[in-house]
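Take a look at the following structure, please.
Removed from the display is one protein chain of the complex; every other protein chain stays in position.
The block that comes next holds chain A.
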Amino acid sequence: MFQTIEELVHIANRQQISISEVMIRTEMETTGRSREEIFSKMAGNLDVMEQAVQRGINEDIKSRSGLSGGDARLLQHYLDSGRSLSGSVLLDAVSKAMATNEVNAAMGIICATPTAGSAGVVPGVLFGLRQKLNPSRKQMVDFLFTAGAFGFVVANNASISGAAGGCQAEVGSATGMAAAAAVELAGGTPEQSAHAMAIALGNMLGLICDPVAGLVEVPCVKRNAIGASSAIVAADMALAGIKSLIPCDEVIEAMYRVGRMMPVALRETALGGLADTKTGRALKKKIFGSDAHASVTEGQ
């Protein structure tokens, strides 16, 4: 059992195994379940992620409030045009992250990674890298175990709840997890995975949770989108040999402490940030009417 990223990397190096393998063995030990059972459950989660991505980029998704839906498809069309500035790998990942969050906002089925509001980043990065790296199904499932191992440390030592720690705890954590897993998928070392996570999460410290009208839509969908792009960039930086001067565990601790300092208005209560702008307030009024607690159906 590992409690820090340092221990996780140490176990992987000492036993000459990947981070994903450390996570699988730890899961077998703590739950008493077999390797096959654990692997097949994760493979099932991968299927759910793939279906959500496919729905988001192929179907006409619209949330009940009307605040989100359709942007993943817009990006896919733009990608097809060949005019993209940031390149096809990055933009495909961004589009697939958005696809997941749009399906989530429309009350579709998704796999929380680590939460529903931040569910787009990890599958976005994984399916975005698929064409470039051509991974086997097993490697794709292993990607999720690696992402899970890094997220596990964040969840236990800090927080993955926007209400407790702001968006840095949700999309920030997801971005770090995806960056670390992308490094392993691309053939990097456990240390490089840890640096990628530290770079990615360090970049998101202080990010607030400010959902317009309290809905997991604006800015959540776009924060996942750009989180996916950050994850790939952070992975590339770590693979190039760039190190985070602040060790990953200390970045996680800093994230936790920043979350504790964050005022409650910036932690999922929809009382600050983008939620408390002129347009944000107007959208809330439009959706819920003058009584902010009227239901969506009554408001329409």
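Assorted remarks:
Assume contacts are C-beta pairs under 8 Å (C-beta built on N, C-alpha and C of every residue); 3 or more make two chains touch, one makes a residue touch a chain; residues count from 1.
Please note the rule applied: contacts and distances are computed from a predicted model.
Only one chain is not pictured, and the protein name UniProt records for it, out of "Glutamate-1-semialdehyde 2,1-aminomutase", "Heme/copper-type cytochrome/quinol oxidase subunit 3", "L-serine deaminase" or "ABC transporter permease", is "L-serine deaminase". For the chain left out of this panel, the touching residue among A:Q76, A:T113 or A:S244 is A:T113. Residue in contact with the omitted chain (choice from A:L75, A:M140, A:A200 or A:A213): A:A213. Residue A:S161 is the one among A:S161, A:T175, A:S230 or A:S244 that touches the chain not shown.
Although one chain is not displayed, chain A still touches it through residues 3, 23, 26-27, 30-33, 38, 41-42, 44-45, 48, 63, 65, 103-117, 119, 122, 144-145, 147-149, 151-152, 155-156, 159-164, 169, 177, 211, 213-217, 267-271, 288, 293-296.
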